[in-house]
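Missing here: one protein chain of the complex. Every other protein chain is in place.
What follows is chain A.
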Amino acid sequence: MSGAAHISVQAVHKVFQSGGQEVHALKAINLEIPQGQFVCLLGPSGCGKSTLLNAVAGFSLPSSGSITVEGATITEPGPDRGMVFQEYALFPWMTVEQNIAFGLQIKGLAKPAIQEKVDGLLAMLHLEDFRRRHPKDLSGGMRQRVAIARVLAIDSPIMLMDEPFGALDALTRRNLQDELLRLWTELKKTILFVTHSIEEALYLADRTVVMTYRPGTLKRDLAIDLPRPRDVASPAFNALKKELSQLLMEEQSRHNQDEFKHAAVD
């Protein structure tokens, strides 16, 4: 499988129990993501953006509604939807090379084919000099490159990214964002990217979906039509940034009120 795929989220609700209370994490989510689109899910913490991502990944299925990829309903995690985690989640006992090769070994590829593919990815992500290192000997940025390479290795048409650059410093972050855009243009994946950074969403995405604080619904679906590479200092960029800040601020204050309420009860 290669190229991109189309994701369809239809009337998805997600309810879970937390401390004896029912939390309505996702409510009536409808979202169509066409092939090859780069979509950012933006929202304050607790808005359900990661819950939605995990539902698409198949780690936790919706309470009702359905999510389909190319028409097939998602029932479990799978290599057609490679996931990059914020905490990298590299296997510390494997070297860089072995981490990247793992998904290919699972696929049952022959050794020479695996080696060729791994070499290509190491070159593509500038990791050649680190191939025999273990994750503990890498910087955060390098680790996330390996995690991206591991997902690219299995050639999934969809990449799911859960605040992948959240733990990185500003410079490394911009560097990896550019890298990701380059890979996306080259490989034409469909990307669903969770972030709480407005600037990151505006810098990367074709389209940014803002979510509301509990219950998580879609507040605004915004196409970002700025030409790439985007200039973060341009008036157009900042106009959008202002608009999104306004939307996000409203949700953040609802989040804060909710926390105060809970604090009062406790």
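By our rule, a residue touches a chain if its C-beta (ideal position, glycine included) is under 8 Å from a C-beta of that chain, and two chains touch if they have at least 3 such contacts; residues count from 1.
FYI, contacts and distances are computed from a predicted model.
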Assign the chain not included in the display its UniProt protein name, restricting the answer to "Heme chaperone HemW", "ABC transporter permease", "Monovalent cation/H+ antiporter subunit F" or "Lactate utilization protein A". "ABC transporter permease"
Which residue, A:61, A:89 or A:181, contacts the hidden chain when the whole complex is considered? A:89
Using the document's definition of touch, tell me which of A:5, A:154, A:209 or A:240 contacts the absent chain. A:154
Sites on chain A contacted by the missing partner chain, in the whole complex: 57, 59, 76-79, 81-83, 85, 87, 89, 91-94, 102-103, 106-107, 134-136, 150, 154
